[in-house]
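Before any comments, here is the structure.
Only one protein chain is missing; all other protein chains are in place.
Coming up: subunit A.
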Amino acid sequence: MTDAARTSDAIRFENLTLGYDRHPAVHHLDGALASGSLTAVVGPNGAGKSTLLKGIVGALPPLSGHIRLSLGTPRGAKARIAYLPQAADIDRSFPITVYDLVCVGLWSRAGLFGGIGRKDRVRIEEALAAVGLTGFEKRTIGTLSGGQMQRALFARLLLQDADIILLDEPFTAIDARTTADLLALVRRWHDEGRTVVAVLHDMEMVRQAFPRTLLLAREPVAWGETDEVLTAENLLRARHLVEAFDTHAPICARDAA
């Protein structure tokens, strides 16, 4: 890879191993996600897809190796990351309105004490309109359906205005129409030049909407243009690679070698 190409990387993985209790879930990952790229992460259950996203957000420190962020974001400083976890641990019984839940997306601007001004209100209204939740402002989150909740969370992502957006199975248990609406937002982010990474299981959707794909099965099986990655042969290999969790696995010797 040339130096010019390297400076436009949004996220670089350097011999990255992530895991739990010393057992790797992502093993020796090397490579980079180009700035402004739209990448799907696919693979069987237990392949380390969610773990990889957790590592990128910084919620899980690497067992070894490094994750380097935004070597060349246009805004210079540290890239802002927005992360939508697989099952967001949101307390749905908490008495908070949709409006308030969405407006915390402005955290990076308003922070702990900053006010929400008139301009911000306009942005919040726009975000709610973009996900089709106009009129839901005063509803408490406990009254939302699963799809509406996901729409609200996407509205919050919109407001976060992040350079890097990580989505962990954003369309699981979501109906076709909501999926289409939210997928349109993902495309919009891509068009705006943001780096988007989404963990997905629907191969059809990946083929249609995601230019690049990382096929992960604890180790990277294939990574590149979606059409070249999602071959029957690669998918079969990925299925075989995810072995059972071995409690007595020996220490990995690859680094020493």
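To be clear about the criterion, a residue touches a chain if its C-beta (ideal position, glycine included) is under 8 Å from a C-beta of that chain, and two chains touch if they have at least 3 such contacts; residues count from 1.
The rule we apply is simple: contacts and distances are computed from a predicted model.
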| Protein name as given in UniProt for the chain not displayed, "Aldolase", "Zinc/manganese transport system permease protein", "Spore germination protein KA" or "Molybdopterin synthase catalytic subunit" | "Zinc/manganese transport system permease protein"
| said: Tell me which of A:Val104, A:Ala184 or A:Leu236 is the one touching the absent chain. | reply: A:Val104
| query | For the full complex, which residue in A:Asn15, A:Ser64, A:Thr140 or A:Thr172 touches the chain that was left out? | reply | A:Thr140
| query | Thinking of the whole complex, not just what is shown, which of A:Pro24, A:Gly43, A:Pro85 or A:Gly147 touches the missing chain? | reply | A:Pro85
| request: Name every residue on subunit A in touch with the hidden partner chain. | output: 57, 59, 81-83, 85, 88-91, 94-96, 101, 104, 107-108, 111-113, 140-141, 156, 160
